[in-house]
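Yeah, one chain of the complex is gone here, protein chain that is, but the others are all in their spots.
Here is chain A:
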Amino acid sequence: MSTPALELTGLKKSFGKAEIIRGIDLSIGTAERHAIIGPNGAGKSTLFNLITARFPATEGTVKLHGEDLAGLQPFQINRKGLSRSFQITNIFPAMTVFENVRCALLWSQGYKYSFWNLVNRSRQLTEGADAILDQINLLERRNLPAGTLSYAEQRALEIGITIAGGADVIMLDEPTAGMSHSETDYITDLILKVTEGKTLVMVEHDMGVVFGLADRISVLVYGEIIATGKPEDVRGDPKVQEAYLGAALEAEH
């Protein structure tokens, strides 16, 4: 079997005495769409923050394409091809939509910390950013300050920023949180489109989105994964139904 895109072994995190993540083993294959679900407070966002080194792990390892990420800073992990979005919209609100995307392209296009290039002289940057804007349907909003966009548009922009750098592992933290039905459908289509051929890890509450998108699902309850598998298997798992899914599915219907 080939190296998994993302592999977690014995991952643990405690804040003081409180153990939030209590030993997670998970392996996500290349080009797999993997959803992490679970009740509130299960540690889903914490797990995301551990993988992307926003917090240091107490124990255990995270491997990206077989490479241990221990001791790396978020920006170094990003350069290795792992990109993420945030649960609370995290963009550059004062900059234009176009500039938000262009900033996301700078490193991957090799500009680094250079002060001998002028960004608006680079056709590659401008065209690259416009191509991303086209993909996320924000070309019409190109020159507006990002902070003035609607909530759904800001979420779309964040997804655009997340994928712009060309990372092959994309992590989305509740991309449809707080959205209306039509907005949710729009974002779901968008995610399908932009993560084509890439590894996707997402935390999501909306079961419609999860079952529509995911190849595999992991259920996280109290810092442990109680089930991992294909959507239909997870749906049928009695443990899952007991812990979480049953109630959520009932609420859906």
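Everything below uses one rule, namely that contacts are C-beta pairs under 8 Å (C-beta built on N, C-alpha and C of every residue); 3 or more make two chains touch, one makes a residue touch a chain; residues count from 1.
By definition in this document, contacts and distances are computed from a predicted model.
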Handout entry: Listed names "Chemotaxis protein CheA", "NADH-quinone oxidoreductase subunit I", "Branched-chain amino acid ABC transporter permease" or "Carbon-phosphorus lyase complex subunit PhnI", matching UniProt entry of the absent chain
Key = "Branched-chain amino acid ABC transporter permease"
Fill in the blank from the handout: Of the candidates A:Ile161, A:Met179, A:Leu200 or A:Ala227, the residue in contact with the absent chain is A:Ile161
Practice task
Among A:Ala31, A:Val119 or A:Ala177, choose the residue that contacts the chain missing from this document, as touch is defined above.
Solution key: A:Val119
Problem - Footprint left on chain A by the chain that the document does not show - result: 52, 54, 73-75, 78-79, 83-84, 86, 90-96, 98-99, 102-104, 106-108, 111-121, 126, 139-140, 142-143, 161, 165
